[in-house]
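For reference, the structure discussed in these notes is given below.
A single protein chain has been omitted from the complex, and every remaining protein chain is retained in its original position.
So, chain A:
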Amino acid sequence: MSRVLVGVKRVIDYAVKIRVKPDKTGVVTDGVKHSMNPFDEIAVEEAVRMKEKKLASEVIAVSCGPAQAQETLRTALAMGADRAIHVEVAGAEYETMQPLHVAKILAKLSQDEKADIVIVGKQAIDDDSNQTAQMIAALLDWPQGTFASKVEKSDAGLTITREIDGGLEVIKTKLPAVISADLRLNEPRYATLPNIMKAKKKPMKKVSAKDLGVDLSPRIKVVSVVDPPVRQAGSVVPDVDTLVAKLKEGGHV
């Protein structure tokens, strides 16, 4: 049976109205409601379902971030993960942490913990990078099934249905493998009150990026963060000819 490692990220809650910081270095995060990245919730749910179907023996949840990342990990534990690993990254290092750093951390942990399957959400809703799963697979030289909308066990590996622009693509991979969860993979369960209580007793280990031999020096610098331009009012035209003329004028056709 497989051991599954799930990466979860603490992000600003999807329902919050984002505000850009006046100094344009980023968005306001202080005092703002945070929760688990929705695609990571789907990833945790898939891992727990694998355990319930006896395809997996253990689910390990991992999060890289400041102390508050432990809240996100406890949510994963309340959903059914067996244990958690908090890779503590705080302050300036956290501000400049990028998918490549996270990928290196998760890759190292997957090796240390002898994971057979790594599942992460397809992208985080704050940076929309959609890179971590792919980078983990490349670093470990494992096959990858990204944008997964269905994962099934088959022979000695997995059959993964991927959502791509043209429709659905079905691939088969050997194990070990990396999966990134897409929206329709499953519907995450609610953390039941008894499980929330049980989560407090499950083990959570704390490590640092340095312990894992990962250098967190940034390779990308954020120059500025600004609001998208305010949408300009449109205008109503009397007929189709005027419309075509205006489009040609604006260089759109």
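In this section, a residue touches a chain if its C-beta (ideal position, glycine included) is under 8 Å from a C-beta of that chain, and two chains touch if they have at least 3 such contacts; residues count from 1.
Following the convention adopted for this analysis, contacts and distances are computed from a predicted model.
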item: "Short-chain specific acyl-CoA dehydrogenase, mitochondrial", "V-type proton ATPase subunit a", "Eukaryotic translation initiation factor 3 subunit B" or "UPK3B protein" - which is the UniProt name of the missing chain; value: "Short-chain specific acyl-CoA dehydrogenase, mitochondrial"
item: Which of A:Arg19, A:Lys114 or A:Lys200 contacts the chain that the document leaves out; value: A:Lys200
item: Of A:Ser2, A:Ser35 or A:Thr173, the residue in touch with the unshown chain; value: A:Ser35
item: Listed residues A:Thr25, A:Ser154 or A:Thr192, member touching the removed chain; value: A:Thr192
item: Which residue of A:Ser2, A:Asn37 or A:Thr75 touches the chain not shown here; value: A:Thr75
item: Hidden partner chain, residues of chain A it touches; value: 35, 71, 74-75, 78, 190-194, 196-197, 199-200
